[in-house]
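In this view, the complex is presented without one of its protein chains, the others remaining in place.
Just so it is clear, A, B and C label the chains in written order, and each chain counts residues from 1 on its own.
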Amino acid sequence: MARLEVQIGDLQLRNPVMTASGTFGYGTEYSDFIDLGRLGGVFVKGTTLEPREGNDYPRMAETPSGMLNSVGLQNKGVDYFVEHLYPVIKDYDTHMIVNVSGSTIEDYVACAAKLAGLDKMPAIELNISCPNVKEGGMAFGTSCASAASVTRAVREVYPKTLIVKLSPNVTDIAEIARSVEAEGADAVSLVNTFLGMAIDVERRKPKLSTITGGLSGPCIKPIALRMVWQVYHAVNIPIIGMGGITNWQDAIEFILAGADAIQIGTYNFVDPAASVKIVDGINDYLDRHHISSVNELVGGMNHF
Amino acid sequence: MARLEVQIGDLQLRNPVMTASGTFGYGTEYSDFIDLGRLGGVFVKGTTLEPREGNDYPRMAETPSGMLNSVGLQNKGVDYFVEHLYPVIKDYDTHMIVNVSGSTIEDYVACAAKLAGLDKMPAIELNISCPNVKEGGMAFGTSCASAASVTRAVREVYPKTLIVKLSPNVTDIAEIARSVEAEGADAVSLVNTFLGMAIDVERRKPKLSTITGGLSGPCIKPIALRMVWQVYHAVNIPIIGMGGITNWQDAIEFILAGADAIQIGTYNFVDPAASVKIVDGINDYLDRHHISSVNELVGGMNHF
Amino acid sequence: MKQLDFTVRSNEKLNDQNHLIKVTPSNHELLPEIFPGQFVQILVDNSPRIFLRRPISVNFVNKEKNEVWLLIQAIGEGTGRICEAVTGDRMNLLFPLGSSFTIPGEKGNYLLVGGGVGTAPLLFLGKMLHDKGVSCDFLLGGRSEKDILQRRDFEKYGTLYCATEDGSFGEKGFVTRHSLLENKRYDFIFTCGPKPMMVAVAKYAHRNGIACEVSLENLMACGFGACLCCIEKTIRGNVCACTEGPVFNLNELTWLD
Partner (left out) sequence: MKQLDFTVRSNEKLNDQNHLIKVTPSNHELLPEIFPGQFVQILVDNSPRIFLRRPISVNFVNKEKNEVWLLIQAIGEGTGRICEAVTGDRMNLLFPLGSSFTIPGEKGNYLLVGGGVGTAPLLFLGKMLHDKGVSCDFLLGGRSEKDILQRRDFEKYGTLYCATEDGSFGEKGFVTRHSLLENKRYDFIFTCGPKPMMVAVAKYAHRNGIACEVSLENLMACGFGACLCCIEKTIRGNVCACTEGPVFNLNELTWLD
């Protein structure tokens, strides 16, 4: 299966199928269901400098072909990660990548710096797009200037592969992608969740404790796909595409739109084995279409 | 049913349920299925100064809980409308409102001026948000400056009720809403379609002839609802909410989020009688909750 | 046009992919006039991936039984679900939609060419022609014998000629290469089936100066003229295939340009 290999920055991935931050715990949660060694990589839960309790219950609402969440970066902080989680996950037979979140540039920098020292952590994903925290988070991802400044600051302390995760809640995502590329990001990943809302009409209350939350799942796929395609035409660094992927057809769509690799998010909840099924499905597709490497498919739409 | 009445600018609507432009033809197409006289209003197909052939086939693709379209404002132009369509629809027992589209400010102004003279046309909806035309269209709706300038120019020639339809493809829709309010818009309607894309993986081609198109249907509801809620907190003019409404519960959600009235779009294709069912459903809901007027519900979420 | 609940009277599996489903209005109201070539839009319940209705031709109308027949090929999720219907199930339809084949007043030689499930509207058309006192030739094509559907029914209304790709029934090859087309001279051709087949038939008709009507299967969202998604380029510009079609006279189309 050498032909499934892809390269993201310095990372050599076994295949383009990874799992999205916040939907896959620390990998451990899924080890009863799948062999983690079959995945290209695992993006672990958003990690912040300080521990966070996250938002109040209720934190989720189901929507047509998707869900809203307002988890709000609940995590035990980067120090706890380094001391207690890293030792457990570092020997998993796949790339384990930490998703770094924060409210201030200093937070991001301090957190990234602590992770830079970890031997078996080849990359981080900078989450400048979380809609579920009161300050910072998404705000960094919604203007070129702030996206650039957080990338620049982290780039200075983080020499390994730096992936910046973009927010879809913007007028022009290509412009944001260009601005983080200019500051030395090795790759971009997109999309994070869309800011959405749902109301319980009988109780006349928002369904989430935070009123608004992040929308994910198949419902967002057409928009996410369009954004990947736009970013593909705007930058030269690798793109990790995601948003509503449930099967190999969805994954191929993202690759054809320009993604070098993809992440499966919410659908892991529905089918915890979805990711490995998608690896197999991509492989079969390549066979059927006589394509010798998945890299040939990237951005490879036929002319019309 | 007096308690269903709502006011949008100078328009007194029988009830808050209207149908969205581009999904309801000129009303005529639905007269076999429903009594148009039961609706608050009908927004007719996007009308431009000159006739337009629209985009090439294929123009639609189904997506999870929604669809993409790239019709591209196919219409026979405003003169044809005035001469041939207006005489037919002017006597329908509901408000018939023209959706005005264009590529330049001059187009919008000329088109609006021609419609201003029509006795039985009490309002227009300015479509500054169509993603399916190469130039203009959506571009006007994605920056405050251009949204403001087209509104200002049309306001000068159009004295009746002016509704401006906003694009959801922006970072901050509340800011755009404020800028058109400042130029004298009587109401805003939102949202138009989200720019999306779908790929046929076997043929390796986009499913739409235009590559990207507009996403509508239940999939967009959570985002549209959030935008209505944001705009509700930003402006004082009435709001017409839409995006994925399929039943009375969805309609009530939009009203609770801050919409004075709502439009049903894509779901008319699935159930051409959906709009009148929603009128009945809202009525029953008001009864059940002992609410004497639908206006009391607008933005009426309980505190929590 | 109407929106009405129908009750499934029967669902017969004709081969691995094709089903003949007979439905009648649940409220027992009499069917309105329906013309051959018109179609219905079926609501597909219970599928998470299907949002829009599915357009299906009227295969036949049995007035005595107040029944509409639908011949459906289960190729995707929508048609797959529809074909799971069992006797007694409800089915919500919009109908009758679209234009119909023109039943010419004149006598003459009529040829009805269908490929695959595209034969669906031709049965009803054949019946109507037969009722008018003209009998026609049917030329039906499929991959193999089992794909030539409703043979008994077609034979009631005219003479049946067939072509199969594997030669298991009728002549071997595509319908458009059938010897009939060389041997007999027709005045009218009506056709429905895969686009390449219809284009070949259209070329034949054009070459030989034969009046020809084709039935299109453009992608549709609404089916009744509201969305403008189903357009076909014609000599009059873009028109809706769901209201001005699905049946078009070849002269109106730009296929052969």
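General remarks:
What we mean here is this: contacts are C-beta pairs under 8 Å (C-beta built on N, C-alpha and C of every residue); 3 or more make two chains touch, one makes a residue touch a chain.
Remember, it's a predicted structure, so these values are computed and weren't measured experimentally.
Of the candidate positions A:Thr23, A:Thr94, A:Thr171 or A:Thr212, contact with the unshown chain belongs to A:Thr23.
Considering the full assembly, A:Pro272 is the residue among A:Gly9, A:Gly184 or A:Pro272 that touches the omitted chain.
Even with one chain removed from view, subunit C keeps its contact list with that chain: residues 45-51. By the touch definition given at the top, subunit A reaches the unshown chain through residues 22-25, 29-30, 32-33, 45, 53-54, 57-67, 69, 71, 74, 217-218, 266, 268-273.
Criterion: only the chains that are shown with their structure count from here on.
Comparing the CA-atom centres of all chains against that of subunit C, the greatest distance is found for A.
Subunit A and subunit C, compared by their mean Cα positions, are separated by 47 Å. Work out the mean CA point of subunit A and of subunit B, and you get 34 Å between them. Across the assembly, subunit C contributes 48 as residues in contact with two or more other chains. Shown for subunit A are the residues in touch with two or more other chains, namely 65.
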